[in-house]
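With one protein chain held back, the other chains of the complex are shown just where they sit.
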């Protein structure tokens, strides 16, 4: 495991909300990250789908880690946009994000959130794009 | 309480994730909504601030209710954008959203999320804009 | 006219695309700007409305000036989001933007674009939100 991956895992594990939800950092690359989450009943909205806030958490966090890995350290989302394209039905969600453009202090990232059915089939639920800035950056 | 406010409160109370977080629908208007949340340790990120996913949940849900009230029934976020402008420090967050433009099937809403300190002072933490569509709308 | 307003007008007048379109900087404030444009036939799309690119230009530029004024100097849009809420019908458009959150190096701005009819009535056509960064900022 690279030093950077170790740092990413350490930061991920130190997020109380992430531990509370039970999300897992499935994989990381030099500028990408994948986060999975089992959707318990507690995480749904009025129609039984995963709540938009949960989808947003996954997109936000996957992009933050993808960007942080590209930037080489702790990082924060400055902003993002998300389109919800299908209800997130089913027991498991997976968010994949990658860095699309990198400069010294910021990474523009794109992410997708998929609902995973019992047989592993994935359905695209949300598409996101956002800006990650190095945490040390004084805004 | 108007019929529409009753419906809004009923939908709000029927969101398992909202109950799980312990958020409250502070007030609703004909095209606006205000949601408050006590930030427990479980809802923070690695620096002790409220997690971006929590801020996003609040903005998303406040806009969804503001738009749903304007549209006159159950509604869904189609998409939104959020800028995080300051860390959400402190024990309580409040999200306020209103409908800025309304047509038959969609409402474009704007929202802000504030951190509220012990003495009630509010600090703007996030600014959001998004599209709410009537739930009956077949996309 | 303040030194900052002078700088804003000088920058505005030095934008070849702005001069080409014939847009005018109607007014500026310490963190706000208003830009107007006469919509000639050349600036329309296939249905005779002002082209989305023109609406976007106005929102982008009004926010860039609002943010630049708040930041105190030359500035650039880092990103923005825009919702088109009604076709831009009529001969004149006006974009108004203001800074909603300011930090040392960036301003988060919001803007609206209105179509103005012959009798001066304004119709909201687009709503935007974006990030302006000081031009000297090395990304």
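Think of it as A, B and C in the order they're written, each chain with its own count starting at 1.
We adopt the following convention: a residue touches a chain if its C-beta (ideal position, glycine included) is under 8 Å from a C-beta of that chain, and two chains touch if they have at least 3 such contacts.
Small disclaimer: the values here were computed from a predicted structure and weren't measured.
Colleague: Of the residues C:64, C:101 or C:116, which one touches the chain left out of the display?
Modeller: C:64
Colleague: Pick out the residues on chain B that sit against the missing chain.
Modeller: Counting only chain B, the missing chain is touched by 78-79, 81, 103-106, 108, 131, 138-139.
Colleague: When the complex is taken as a whole, what residues of chain A touch the one chain not shown?
Modeller: Against the left-out chain, chain A lists 81, 83, 85-86, 100-101, 103, 108, 110, 124, 127-129, 131.
Colleague: Touching the missing chain, which residues of chain C?
Modeller: Touch with the absent chain occurs at residues 11, 14-18, 20, 41-47, 51-54, 56-58, 60-61, 64, 74, 76-84, 135.
Please note the rule applied: only the chains that are shown with their structure count from here on.
Colleague: For chain A versus chain C, what separation do you get between their C-alpha means, in angstrom?
Modeller: Each chain's C-alpha centroid was found; their separation is 33 Å.
Colleague: With chain centres defined as C-alpha means, what is the inter-centre distance between chain A and chain B in Å?
Modeller: Going by mean C-alpha positions, chain A sits 21 Å from chain B.
Colleague: Would you give the residues of chain B that are in contact with at least 2 other chains, written as numbers and ranges?
Modeller: In chain B, residues 81, 83 touch at least two other chains, as defined above.
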